[in-house]
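Yeah, one chain of the complex is gone here, protein chain that is, but the others are all in their spots.
By written order: A and B. Residues from 1 in each chain.
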Amino acid sequence: MGQVLKLLVQRIALGLLLLLLVSLLVFVGTEILPGDVAQSILGQAATPTSLANLREELGLNEPAPLRYLSWLGGVLTGDLGTALSNGQDITTQIGLRLGNTLFLAFWAAVVAVPLAILLGLLAVRYRNRWPDKLISGLTLASISLPEFFTGYVLIFFFAVKLRWFPSVATVYDSMSLLEKLNAIALPIAVLVMVVLAHMMRMTRAAILNVMQSAYIETAELKGLSPFKVIFRHAFPNAVAPIVNVVMLNLAYLVVGVVVVEVIFVYPGMGQYLVDHVSKRDVPVVQACGLIFAAVYIGLNLVADIVSIVTNPRLRHPK
Amino acid sequence: MADMLLDIRNLRIEATVYPPGEPAHDIIIVEDVSLTLEKGKVLGLIGESGAGKSTIGLSAMGYGRGGVRIAGGEVWLNGRDIMKGGMRGFRKLRGKEVTYVAQSAAAAFNPAKKLMEQITEAALAHGMASQKQAEARAVDLFTHLGLPDPNNFGSRYPHQVSGGQLQRAMTVMALVPEPDLIVFDEPTTALDVTTQIDVLAAIKRAIRDTGVAALYITHDLAVVAQVADEIMVLRGGRKVERNTAENIINNPQEEYTRALVSVRSIEHEEKKPTADPVLVARDISAAYGNAIQVLKDVSIEVHPGQTLAVVGESGSGKSTLARVITGLLPPFEGTVTFAGRTFSRALAKRSKEDLRELQMIYQMADTAMNPRQTVETIIGRPLDFYFGLKGRKKRERVMELLEEIEMGAEFLDRYPAELSGGQKQRVCIARALAAKPKLIICDEVTSALDPLVADGILKLLLRLQKAEDVAYLFITHDLATVKAIADSIAVMYQGSLVRYGPKTEVLTPPFDDYTDLLLSSVPEMKIGWLEEVLEHRTMESAGN
Partner (left out) sequence: MRIPVSALIGMILTAGFFAMAAFAPWIAPYGMAEIVGDVWQPRSAEHWLGTDNIGRDLLSRMIYGGRTTIVIATLATILSFTLGAFMGFTAAVIGGWIDQLMSRFVDLMMSIPTLIFALVVLSVMPVSMTVLILVMGLLDSTRVYRLSRAVAVDINVQDFVEAAKLRGEKRTWIIFREILPNALSPLVAELGLRFIFAVLFLSTLSFLGLGVQPPASDWGGMVKENKEGIVFGIGAALVPAAAIAALAISVNLVADWVLNRTSDLKGGRGG
């Protein structure tokens, strides 16, 4: 067990280091312009006085490393700064929206993950036959479809023509869960379509890889029932790769959320980020960028942890 | 016919293949094969790769690997046609009446489960024993097959025990349900020769003491002759000959069988060492990274026009020695002198002439040739690179070389994928010869080939040595090959040289312990060889 613990600590430490480097990258990403942020925010309308004021406000007169450190210090204490465009406290604003985004992503995952695994199993079961071919054809199509295509097609038919669901996904606290789910039904559908095919295809590959192992043949040659072969022999070895697939796709989901929120005017992080990119509100963009990256890194970290913990070679060293 | 256990009649097996970019189609793997096996007897199935021997073995369990299916014929087991029982029927006999021992136990055990759970699983699933009974039987068998710490062996995970032990554990797994028949599918092929003999002895003991019948599948006739009562020779999915083991070895009827029996009986007269060795490697010590030392103080010489065979098992450092000599792995100690010149340790610092005079042939001819180059380009490149030959002159020389390796001009435009295994290795030989080298390092060049093809390659190498006066440093784990072609022999064990000298000297007693073990472990094409060796060993250890 000592070895596993050591690896876990190492992996988590690496994740934290990565997060630190990502914060640096996000910060540097907004500094790469030859001019400065103030200039690009004000654009043509800049006067020397307004520039100087804005620079003062942004602390641009201080050297960049110092600004990075003070920003990082703020992030670590939960203070993400104030938005340039409206002077609101970013932490509060994100607090209001992060929950919504996670709510949407959570329900999309609840639908997509079991469905993808089920269809992945089906594809394996009917390998090289028509269900498998149909599934790989759908995959091909679905990775080619932009989110807004599926989004607007769904709105066009289900919100405008059939009027089953609202075209704008508005949620507020006083709504019941059922009302909320009804409101976000279409965004969930789009997100599911975004990740489903990929997750299915990768699940298929992961299961196939396990099912083609020699130890599955051994189990079959013991005369075990297909049920036992799968649950006793395939499942313990397939957990790690499947969790990996799921985590990787949830990470895709996080990115998909950005576009979907804009399509359905959903009050979440993605909408917030996109709005403030157009407004060139750098502190908000930095904060959102960091949070999205953190979620992404976190999901990958979970995948790695699961594969470390389920590896028999590590759990039972020689 | 009361004792008849297995009766396979006119078996025909097909498979659907899905080559990338081509439509799927069916191929025939086994055609019109019939065989019978009585209770308690052992039938050896022997053949080269593609002979269909594993496929026939698995058909006794109603099992087809991959897209393989039984397309015709009958398989009778214990007096009933198992093909009529459907999937349910197959499941009833698998793991109960018939069990299986795979080539690679390391892959065949589930890495996530303890050995005991897997070993007792079949007996429990078929309701043939209680957990306690099955475990007791397993522990008995662990003891019987010489596994260490039999009471606790089962609580380990597969990756925690060695390859030889796993192979024996798999045999135990096959024996626990007390089957009527065990299918052994190349159970010792992946093992080193000194481990193979122990596993082979364990298997033979287990078969004898439990009275189980067996289909023993292998490509190695000498191995199967030790355990089988009868042997069936297969080729290309068809039966060649079936007879008692005794008759197959001593009185083969078919030409193909005769060739298999007489394989590696090449006679080679040993040459005496000359005054000036072409290669002198002195006190070589080498390691990968800073960690594990894989070569300790190794010194060897190779004489012009002669062959030094470096022999050892996996992990002996024999391939590392080749890497050091070629400069791919600079040693941290020792020197390499070639034709009187001291070679730089690192490849990058050697001159073109140094490189030309020392060529190399690899084990896997498949990967040793660029799949996007034609035979002409492959053989022609050294001609251009070292001698500046171009155009017609180059082509003429390539044709000469093709002639020398007994291939014709029609191969010029072929790609490696269009050649057979033996032809590929021949092209690699021609590429090495094209440089007109003084020494060729041959790294396990025949071990990936079927015995008859390997024989052809060895004969070719010997003929070329005579014609071109080229020396070979021949790295191999196979002592039969060594006997066939070496002038002198270096035996390596765990990175050190344990025995070194002219062939007859090395192969003549008294031996050191390791060489004795190694030499006596090589299966001989002789009935009763296994017993002789084991008896000899028991006597020796009693004598000590």
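We adopt the following convention: contacts are C-beta pairs under 8 Å (C-beta built on N, C-alpha and C of every residue); 3 or more make two chains touch, one makes a residue touch a chain.
All of these numbers come straight from a predicted model, not from anything done at the bench.
Student: Of B:Pro277, B:Gly380 or B:Pro416, which sits in contact with the chain we cannot see?
Tutor: In the complete complex, the chain left out is touched by residue B:Pro416.
Student: For the chain left out of this view, which of B:Leu124, B:Leu295, B:Met360 or B:Val375 touches it?
Tutor: Considering all chains, including the one not shown, the answer is B:Met360.
Student: Looking at B:Pro371, B:Gly388, B:Gly408 or B:Pro510, which makes contact with the chain not pictured?
Tutor: Touches the omitted chain: B:Pro371.
Student: Just name the one of B:Lys272, B:Lys352 or B:Lys466 that touches the chain not displayed here.
Tutor: Missing-chain contact among the listed residues: B:Lys352.
Student: State which residues belonging to subunit A touch the missing partner chain.
Tutor: 18, 21-22, 25-26, 29-33, 37, 40, 140-141, 143-149, 152-153, 155-156, 159-161, 167, 251, 254-255, 258-259, 262-263, 273-274, 276-278, 280-282, 285-286, 288-289, 292-293, 296-297, 300
Student: If you put the missing chain back, which residues of subunit B would it touch?
Tutor: 20-22, 326-328, 347, 350, 352, 355-356, 359-360, 362, 364, 367-373, 381-382, 385, 415-418, 431, 435
As a working rule, only the chains that are shown with their structure count from here on.
Student: Would you kindly tell me how far, in whole Å, the mean C-alpha position of subunit B lies from that of subunit A?
Tutor: Taking the mean C-alpha position of each chain, the two centres sit 50 Å apart.
Student: Mind listing the subunit B positions that touch subunit A in their complex?
Tutor: 18, 24, 61, 63, 65, 90-96, 99-100, 102, 104, 107-113, 118, 121-122, 125-126, 157, 159-160
Student: Taking the touch rule as given, give the residues of subunit A at its contact with subunit B in the complex, in rising order.
Tutor: Within the complex, subunit A contacts subunit B at residues 128, 213-215, 217-225, 228, 232-233, 236-237, 310, 312-313, 316, 318.
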